[in-house]
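Every protein chain of the complex appears in place save one, which is left out.
All chains are identified by letter, namely A, B and C, in their written order; residue positions are counted from 1 within each chain.
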Amino acid sequence: MAKLSFGMIGGGEGSFIGDIHRMGAQLDGLGQLAAGCFSRDYGKSLDYGRRAGLDEDRIYRTYEEMAEAEAGRPDPIDFVIVAAPNHIHYDCCRAFLEKGIHVVCDKPLTNELEQARDLKALAEEKDLLFGVTFVYSAMPAAWFMKEEIAAGRIGEIIRVKGEYLSDNLLAPNEDLDGGMLWRIDPAKAGKSTCCADIGVHCQQLISYVTGLSIRELSADMTVVGEGRQLDTDFTASLRFDSGAKGHMWCSNVAAGKYNDLNIAVYGTKGSVAWSLEEPDFVTMSGKNGQTVRCRVGKSGGSQAGAPFRLPAGQSEGWVLAFANIYRAFMTALISKKAGQPFARNYPGIDEGIDSVAFVEACVSSWQNGGRWTEICRKR
Amino acid sequence: MAKLSFGMIGGGEGSFIGDIHRMGAQLDGLGQLAAGCFSRDYGKSLDYGRRAGLDEDRIYRTYEEMAEAEAGRPDPIDFVIVAAPNHIHYDCCRAFLEKGIHVVCDKPLTNELEQARDLKALAEEKDLLFGVTFVYSAMPAAWFMKEEIAAGRIGEIIRVKGEYLSDNLLAPNEDLDGGMLWRIDPAKAGKSTCCADIGVHCQQLISYVTGLSIRELSADMTVVGEGRQLDTDFTASLRFDSGAKGHMWCSNVAAGKYNDLNIAVYGTKGSVAWSLEEPDFVTMSGKNGQTVRCRVGKSGGSQAGAPFRLPAGQSEGWVLAFANIYRAFMTALISKKAGQPFARNYPGIDEGIDSVAFVEACVSSWQNGGRWTEICRKR
Amino acid sequence: MAKLSFGMIGGGEGSFIGDIHRMGAQLDGLGQLAAGCFSRDYGKSLDYGRRAGLDEDRIYRTYEEMAEAEAGRPDPIDFVIVAAPNHIHYDCCRAFLEKGIHVVCDKPLTNELEQARDLKALAEEKDLLFGVTFVYSAMPAAWFMKEEIAAGRIGEIIRVKGEYLSDNLLAPNEDLDGGMLWRIDPAKAGKSTCCADIGVHCQQLISYVTGLSIRELSADMTVVGEGRQLDTDFTASLRFDSGAKGHMWCSNVAAGKYNDLNIAVYGTKGSVAWSLEEPDFVTMSGKNGQTVRCRVGKSGGSQAGAPFRLPAGQSEGWVLAFANIYRAFMTALISKKAGQPFARNYPGIDEGIDSVAFVEACVSSWQNGGRWTEICRKR
Partner (left out) sequence: MAKLSFGMIGGGEGSFIGDIHRMGAQLDGLGQLAAGCFSRDYGKSLDYGRRAGLDEDRIYRTYEEMAEAEAGRPDPIDFVIVAAPNHIHYDCCRAFLEKGIHVVCDKPLTNELEQARDLKALAEEKDLLFGVTFVYSAMPAAWFMKEEIAAGRIGEIIRVKGEYLSDNLLAPNEDLDGGMLWRIDPAKAGKSTCCADIGVHCQQLISYVTGLSIRELSADMTVVGEGRQLDTDFTASLRFDSGAKGHMWCSNVAAGKYNDLNIAVYGTKGSVAWSLEEPDFVTMSGKNGQTVRCRVGKSGGSQAGAPFRLPAGQSEGWVLAFANIYRAFMTALISKKAGQPFARNYPGIDEGIDSVAFVEACVSSWQNGGRWTEICRKR
């Protein structure tokens, strides 16, 4: 079985996320990096690509050039990973889709909702796979919670609570590195810093785990830090179609927190909770008291379809969650190339669109004094 | 030094809170129970009072009778503890104040804001002390957090988060005992179940710890459970005078939770957090990462004025927090009786009024679709 | 019902434990402090006694004088609390027993095993009650664990682990206060610092919770700190009659620890664990994975005979545990005085003897290079 080959846009020197994508995409031995445009600075891109063992003629100056050149090769890349800043996502994804190359894009999918829908239309027209790396829903604990809730273990959902807390924007702008600087720049980050960067992880995880759809929301945003225009902290009240309620708080200015993503779901019969600070444990409670700390892993509970790779007690973590997405994406792609039926067991363009719609609704509600705002459901 | 004598209204058989008040009031040996009307059922009241060693002629049929009779004795009680359901607070407190007897009342002070202000006016007119048992701000950890924040340890406050979660109303009405049943009865509980019963603890603790005043709020309430009219769960967004923001969630229908009161305060330089599940530890963080778990106790940090009674590592808990309030109240009362100056180191009628105003604002905001609603500051 | 009256030896100014005994003994309103010899310095004793509201003629210069005088009064104290340093326990307890006064003594009961047995013989001869304040076995969590184990919930016990860790002797001698100084002085503390002071709490709690008897042990002690002769840290391997094994580590030089008493019991079907750092939670596990965190309190599990005073979610803590012992002791004493049958629901002289035997065996094993040493069972 021949390995798939893939290319990367962005993710070079100084991008912490690039290495993670590459490790995740290569962990299971299904694919291999073959081409890339890792930086807008061609010298840096060259350096990086050479160290990764690429042929020099597949290290490109621009993504446009890369899409063109790869499409013209006899052995083009099978798919491209887009790990560049937000404002590049749309044009870049379009460029590859137009050349018939499958795409995996980081979140948020695009800065404008119409762009996200446009990418979907194009991918469908070209019959191409499109993945979006909502990595947290690919963690074993997310699968575990989804299963438990779907099985009715906590009854009917009453309330969902979500948080994603960091303090990486408590420092003044002059102390930020490039990876944070573009996130506060409206020209690159779009309409939102906090909501678009980490809020969407929280929203997507809630959707995945509960299976509920947000009908409307009321959001309040806060811009902390001199010389900033976009939210660095926001809260949102959620109302789901089912009648359940929810509330979220995400922040880049929560001192002492670092990637503290956590959710809790309370139902009529029990509750379930999880935090990225203890990624391999899910806490479940019934009524009136006792709390069960469940290890998520090969010995923990039901197994069929479980994404666990390790024995219980061993932490799976971020890289393996990326690998779960890439394994699912590549498994689908291999089948598709072979003309076989396949399942889409990875977060895709619909999840990407929903998250952009969520960001737009939050910003709109905030700009209207917290008005209850419907989320646009059109995909 | 003669002990003070006190009486009790309510708190008899079946009331879990009555024993706590009595233990708290007697722990330091400053006062002694001397009279009471422990139940509307005189037989039960008699039984209870006898077991507590009271003379039969000081066990009363009604609080009106008790106020009258005690005021006419040569050795009247020095103060009365009102531990009856909410709707009795106002009339009962008035009855004793009018007879010149000092009062300690449980929260919420009254069901109507005007009543609370009226009690204040009467207490001032009669020159009487009035305590309200907001017990959580009397815990050593609350003092510790207040000191750290006041000392500037976390910088300027950006956001405050508070929760008070229980699941004692997840059961249907037919499975509730009397102590919960009156809490869902508008005729007794007033306008609110969750907010008036536990929300006020969270609000008062936030005010105490941060020193901030809430300017306006937007609240959303939920009525969970058949045959109920009042909130059993609510969220509120808070805006403080200082520009800081806050959000609260309190619930009686959060499966698996039981008196999980917790707050966290995030500032420009650090954060501080506490949960009643670990009452003797306060967690402090600076920017970027490390978290310090501080034991609150005789060896933990600065000491002057500290309410710690035990060596670090020993849990102080609820009863000692009640005792802290009673000790402060009785110490003030002893000085007052002796004509000496005294400090009011216990939560009093102003805090009581603020909490009733908070409940009114929450209910009003909810009834108006979450409209931002100013809190009435008049005391 | 008349209150019992009691006296105190030691526990005055500067003794943190004295206040705890007094709060515990008075919390339930069954007894009242009536006499005392609170310090070897009569002036200090007078000051302390006056502040506690005692008549001056019942504040004594020596415990011998107090035993003599009280026994000669028409209204003698019913019992005496001995909260003085270890080396005083034996003579002091004897003095009161000989005068027919019941005794509650702090741990360790005596510095020599023969002394402990002698006290038992005398108490039996005089038909007097004798309590020893092993406070941790009077905590609700201890009761909860004992019940669960006795009910077979964890199967047959395989191994028991216990720790009691503090760092109150990491400082050099010149930085210690009086309360720690006598604990490292062989003339006062006896043969052991760590084992006699905190090790016995761990040993007694293990015995109480498991119901197992230690047959033999192998101990290793360490003397950390200049100018010290006695153990400040020790480990012991235990073999129980049942064939189960155990191991303990106690230390006064474990940096960062402060009264971290914890035990865990592992059986063929499950395990149970508890730590004083979270006194109101017991953790139970079955085989293969899931862990249940049980809140100990009024809503948590079986109730009959439970020593819970508070609703689940409220910490009971040290003072209430002392109060549990005093309540049980005084309840028994009241019945005994009334000529009624009574139960001994408090730790007594047998537990006191066992702990002195434990200390002797540990020291002896250590002095013999860790030789397996049988514990003397004679009481």
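Following the convention adopted for this analysis, a contact is a pair of C-beta atoms (placed from the backbone, for glycine too) under 8 Å apart; a residue touches a chain by one contact, two chains touch by 3 or more.
A quick note: this is a predicted structure, and the numbers were derived from the prediction, not measured.
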| item | value |
| --- | --- |
| In the full complex, displayed partners of the excluded chain | A, B, C |
| Contact with the hidden chain (one of A:Q229, A:Q314, A:S335 or A:N368) | A:Q314 |
| Contact residue for the chain not shown (choose from A:L276, A:I325, A:A361 or A:I375) | A:L276 |
| Residues belonging to subunit B that touch the chain removed from view | 288-295, 299-300, 312 |
| Hidden partner chain, residues of subunit C it touches | 154, 158-159, 161, 167-168, 170-171, 218, 220, 222, 224, 233, 235, 237, 245, 247, 249, 251, 253-258, 266-271, 284-291, 369-370, 372 |
| Residues of subunit A (touch criterion as defined above) contacting the omitted chain | 1, 3, 16, 19-20, 22-23, 26-29, 33, 52-53, 166, 258-260, 276-280, 295, 297-299, 309-320 |
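Rule of thumb we're sticking to: only the chains that are shown with their structure count from here on.
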| item | value |
| --- | --- |
| Same-residue or different-residue interface between subunit A and subunit C, half as cut-off | same |
| Centre-to-centre distance between subunit B and subunit A (centres being mean Cα positions), rounded to whole Å | 44 |
| Chain centre separation (subunit B, subunit C; CA means) in Å | 34 |
| Whole-Å gap separating subunit A and subunit C, where each centre is the average of the chain's CA atoms | 56 |
| Sequence positions of subunit A contacting 2 or more other chains | 288-291 |
